[in-house]
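Of the protein chains in this complex, one is absent; all others appear in place.
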Amino acid sequence: MSLLAQYFVTGIATGSFLILATIGFSLTRQVEGFLNIAHAELLGVSAFMTWGLNVLAGWPLLPSATVAIAVTSVFGLVIARTVYDPIKKLGPAVLLITSVGVAYVIGGGVDAVIGTGIRTLDIPLATTYKFYGIRVTNYQLLVIALAALTGVSLALFLNKTNTGLAIRAVAANAELAASRGVDVRKTSRATWLISSGLAGLAGVMLAMIATLSTDIAFHQILKILAVAILAGLGSLYSVILSGLIVGIAMDVSVYWIPAGYRPLIAFAIVIIVLLFRPQGLSGRRAA
Amino acid sequence: MNVEAFLVAVLTFGCLFSVLTLSLNLQYARGGMINFGTVAYFAVGAYAYAIVTQEPPSGLDQYLIGLNGPWWLGFLVAGVGAACFAILTGWPTLRLRGEYLALTTFAFAEVLHSFLLNERRIGNGSVGLANVERPGISWADVPDSYVFAVAALLLMLVTIAVYRRILASPYGRAMDAVRDDEMAAEAVGKDVARMRFEVFVISAVPIGFAGALYAMITTLVSPDLFTAEVTFFVWIALVLGGERTMLGAILGTIALVVFQEVVRGIPFETVRSAQIAASVEHMLTGAIFVIILRWQVFERISFARSQAE
Partner (left out) sequence: MNSEFLIVDGVTKRFGGLQALGGDGGLSFTVPRGTFLGLIGPNGAGKSTTFNVISGVTKPDTGAVYLDGQNLSETRTPEIAAHGLGRTFQTPRAFPSLSILENVIVGADSAGERLGAVLSGRWRRDEPKLKEKAAAVLNRVGLGSRMTGSVASLSGGELRMLEVARQLVRDPKILLLDEPTAGVDPSLQGKLSEILARLHEDGTTLIVVEHNLHFLLRIADTVVVLQNGELLAQGSPQAIRSDEKVVAAYLGNDHAA
């Protein structure tokens, strides 16, 4: 039983990471209206940049992570402006496919620069705490805390600031928002910066809790998609709930079925959701 | 490299993968559906063929079923199996937007891959099924590779004929309408979800056949052969050739097959340089893909042509 509880707690950490990785993806989906497959590659960019600054250049972790997140954030905006914006009128399908090409370019680029092999950050080994027989590392706690912090600040941002309210208005109905005076271009810029920045943050977390290899980004997109679908492609708050569900389900499943099937759990969830509740947890209907 | 062998390989794999590209062309360019799980239908065809034709398990084999059936039965089951898998994957998304289809097909392909890898009773897990049976057809002195090249060509031609028949009918006209403007098509009673589902299932059949043929050619099916890379390969071929026409789909596929065969032929001194070359090939492929889509290369060419007329 305590093993099950252990898996459950690990699952919360996994879920928190998935929340960080998915929120930006969902935000782009809402405001820009398409699934940006290259989002996961941004995690890789940020993770390896953090690694490069931290290990190769010998910077401490915090400035390395800050620079990596900032660069990733701007990088995301630049891609959006140069590649996606000019073909926005061609519709979400073309944008989705184009983002696969972008993912190829970024993934290939990271691969060419970094090369094969497994890498870790130059940070202290994880300290393990024990609560009632359940082990938690300080890095896992950090991920959980950051996910909570991100969730709260994003909620505040979207509800209390003008830019946040504009983002929500554009997400709900871009035409109506534009006709009522919302600056759509400015809103789009803010969205890209935030969502790419969140990808950067998730990338740093990835570098801290996992060993890095260049194919790591690709594996994230599968889970991100699972969380996003479960949440309902339109909703942001339900990302938090569904991130936890997917994370916990994946880790707890190991209690009953072979670990080889762990990634499959995410997709089993996707398929079950599409069968029984196609609009996702958010309850909003797919138009 | 032997020029003749090179040409036969290009013809065989060019035609074989063209069947996939043509199906994708029908699904996407005409049906407006994004299938990001193309490889799954291909894999279902290949595994179905292998399972139907192989001998019952013995010795170290971990698979459960081997029917030892004739090759044509395996071939038919491959097509039916791919259609069934398309029904299974298309049905949940029947009522939904195209984008959900992209995600579900992708998800189903990953699930299938994971099953083939972990569930050894299907096809020996990661080891795969070796020595897949080839049809015992021999035409005097003609080598097998030529027979398969002709078979691939025939499969492609039949696929084209069937797709043309569909597209030339009112059904094709309604498909175009749906693709052009879903909302306006629904306003004149076109059942977008139904049509998409039908097109989706129909076009999975040739992919299944191609899978069976692929299994005959390689005589091996293993999860490694059926990753998302195959799906992206076909997508890139489609974009490369311009999604508008069937000829474009075929030319794009052949160009990409040639590109890959040539890159594979280059000898590298060190492992690292080979690895960089592979990454750069990856980047280049992606870059071509993005450039074609971002700058709408084919739109411009056809626009320039219509201006010249």
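First chain written, first letter: the chains are A and B, and each begins at residue 1.
Just so it is clear, a contact is a pair of C-beta atoms (placed from the backbone, for glycine too) under 8 Å apart; a residue touches a chain by one contact, two chains touch by 3 or more.
All values derive from a computational prediction rather than experimental measurement.
Which residue, B:Glu119, B:Asp176 or B:Glu261, contacts the hidden chain when the whole complex is considered?
The missing chain is touched by B:Asp176.
Give the residue, chosen from B:Leu26, B:Ala82 or B:Ile202, that touches the chain omitted from the document.
B:Ile202
Quick one: say which of A:Val71, A:Ala171, A:Leu198 or A:Leu212 touches the chain that got left out.
For the chain that is not drawn, the touching residue is A:Ala171.
Across the whole complex, list the residues on chain A that are touched by the chain not included here.
Those residues of chain A that touch the unshown chain are 165, 168-169, 171-173, 176-177, 179-180, 285, 287.
Touching the missing chain, which residues of chain B?
These residues touch the chain not displayed: 165-166, 169-171, 173-174, 176-177, 179-181, 183-193, 195, 198, 202.
The definition used in the following text is that only the chains that are shown with their structure count from here on.
Okay, in this complex, where on chain A does chain B touch?
34-35, 82-83, 86-87, 90, 92-94, 96-98, 100-105, 107-109, 111-112, 115-116, 222, 225-226, 229, 233, 258, 260-261, 263-264, 267-268, 270-271, 274-275, 278, 286-287
Which of the residues in chain B end up touching chain A in this complex?
Against chain A, the touching part of chain B is residues 28, 32, 34, 92-93, 95-100, 102-104, 106-108, 110-111, 114-115, 117-118, 232, 235-236, 239, 272, 275-276, 278-287, 289-290, 293-294, 296.
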